[in-house]
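One protein chain omitted, others in place.
Chain naming follows the written order as A and B, and within any one chain the residues start at number 1.
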Amino acid sequence: MSKISRDEVAHLAGLARLAVTEAELDTFAGQLDVILESVARVGEVAADDIPPTSHAVPVTNVFRADEVRGGLTPDQALSGAPAVEEGRFRVPRILSEEA
Amino acid sequence: MTAIAEIMDYDEVVERFDPVLGLEVHVELSTRTKMFCGCANAFGAEPNTQVCPVCLGLPGALPVVNGKAVESAIRIGLALNCEVAEWCRFARKNYFYPDMPKNFQTSQYDEPIVHDGYLDVVLDDGETFRVEIERAHMEEDTGKSLHVGGATGRIHGAEHSLLDYNRAGVPLIEIVTKPIVGAGARAPEVARAYVTALRDLLRALDVSDVRMDQGSLRCDANVSLRPRGTEEFGTRTETKNVNSLRSVERAVRYEMQRQAAVLSSGGAIRQETRHFDESTGSTSAGRPKETSEDYRYFPEPDLVPIAPSREWVAELSTTLPELPWERRKRAQEEWKLSDEELRDLVNAGALELVAETVEAGAAPGDARSWWVAYLAQQANTRGVELADLGIAPKQVARVVELVAEGKLTNKLARQVVDGVLDGEGEPDEVVAARGLEVVSDDSALQAAIDEALAAQPDVAEKIRGGKVQAAGAIVGAVMRATKGQADAKRVRELVLAACGV
């Protein structure tokens, strides 16, 4: 019994903004299934009272002084842009409203 | 085809339903630099001139927290009577949007920097309403998009968009209330009063420009209705794009009326984002989302946790300014104001302006009367906030001083103020340039009086005969001759003296 369906793969691809092909849906469904089954082993460890580690270094409170630092010139900022117009990044029309 | 939404009469709404509000306010901090990089945080610069690898989300760039922004967040929390977290983290809120360079927003999720506080807000009749604060957390703003083609720069029908990332990464504090219940018919007023109080508080803390028109203070209003007498909350809508204090009130009121109409006709409220339209005062549904949002929050691995020491928090609590409501109380006592006078002053947004004018030497009564009367009226006709009218408290104080010295009449004083408002310089410069000073030279006046008496011998005769009230005609002639720059009282004295009365 496959744990992850083609539909679920399609949903994930949507969330991840990947226009996957039909063939990929099948391949990924199979591969994700194997991988997720394997990594699910982390659940074997009883860890209810174990704090999660989000950072490898036990450091807190790293702050920067509120001082202006030179950034990029507009030319540098736009240097890698696929399209530029009026000093701005030109992008295709945006469909959805801001979240 | 957009259906025009039915709305229910407001009295009926509040008779049948109990509103529940939730307000989310985003505040742009007025730090010198952005939240996670050293780019300047200033409004209105040329596009993409305040950007760097970090706020452009270039591959490899890493964020570093602006310590001043954390300090501001804590001070805001303290002023809102919140608890300050002992330990908290940033999280990534993952969703794709072209405005957002990394396609995740660095924000805080289940560990806000401050939580569980309240703000007491004063309603128009002087009643206090306590709004409970759920949390305030730190995050970053997005860039701005300009939609080209299609109608009026709106997103719909645009052919393409142009992105400017100057605003991307500007520090934001998001302040979220707990559900506001029990406001009843006054819910719209409470909403406005809350945002007003918050704005005043943030201004007093000097942490933000709090300009709703420029977007440095933004309010999203969550509204739901439940039938009166029931406990369970109804489905809520979230109205965005509410860009003024007045709009906050209007948007809440409209949503209450709209939802009541839907509910009473047997319909159901959709949980959705709605947009407020300033011109019509109504809200409209945003584009429905095809998939439910799943932000896949997880702790931001590029930033280390924040653990504000209790010493630091205590130190910051000593930096809190006098809070607006305390300030008001003190002003009322010092300036001996009635509740009503105080309210007028506050509603006009003039309290700090008056205080500064008094500080600059004016008597409280004069200062107050200038700001709430003539200047408030000017602000109104010019369509600007009183504070942005273009005259400084010390300039008002100088005008008051000139009047007190007898160098200006009230009428002339208003002309001087007009000159300052029109950008003609300092009050003294306006007086000089416009030649507005009171003609106080008695010999100059005497010549004009002699002339007027000679021109109207019969009137002169009447005065000499003891008909004192006849002096008015001569005074009027003198005032005309001096183009109103004479002190009428003094002219009258001189006229009577000249006639030996």
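Note that contacts are C-beta pairs under 8 Å (C-beta built on N, C-alpha and C of every residue); 3 or more make two chains touch, one makes a residue touch a chain.
Here, contacts and distances are computed from a predicted model.
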One chain is missing here; what is its name in UniProt, given the choices "Glutamyl-tRNA(Gln) amidotransferase subunit A", "Urease accessory protein UreF", "Acyl-CoA dehydrogenase" or "Recombination protein RecR"?
"Glutamyl-tRNA(Gln) amidotransferase subunit A"
Identified contact with the non-displayed chain, of B:Gly60, B:Gly466 or B:Gly500:
B:Gly60
Subunit B residues touching the omitted chain (full complex)
53, 56-65, 92, 94, 96, 98, 101-104, 159-161, 163, 294, 296-298, 301-304
Positions on subunit A where the hidden chain makes contact
4, 8-9, 12-13, 15-21, 24, 27-28, 31-32, 34-36, 38-45, 47, 50-57, 59, 62, 64, 72, 76-77, 79-83, 89, 91-96
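Assume only the chains that are shown with their structure count from here on.
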Using the average of all C-alpha atoms in each chain as its centre, how far is it in Å between subunit A and subunit B?
39
Using the touch definition from the top, list the residues of subunit A that touch subunit B in their complex.
11, 14-15, 17, 54-55, 57, 59-72, 74, 77-78, 85-99
Seen from subunit B, its contact residues with subunit A in the complex are 31-33, 37-40, 46-53, 55-56, 64-70, 87, 89, 95-99, 142, 145-149, 155, 158-165, 273, 286-287, 289, 291, 293-294, 296, 298-299, 301, 303-308
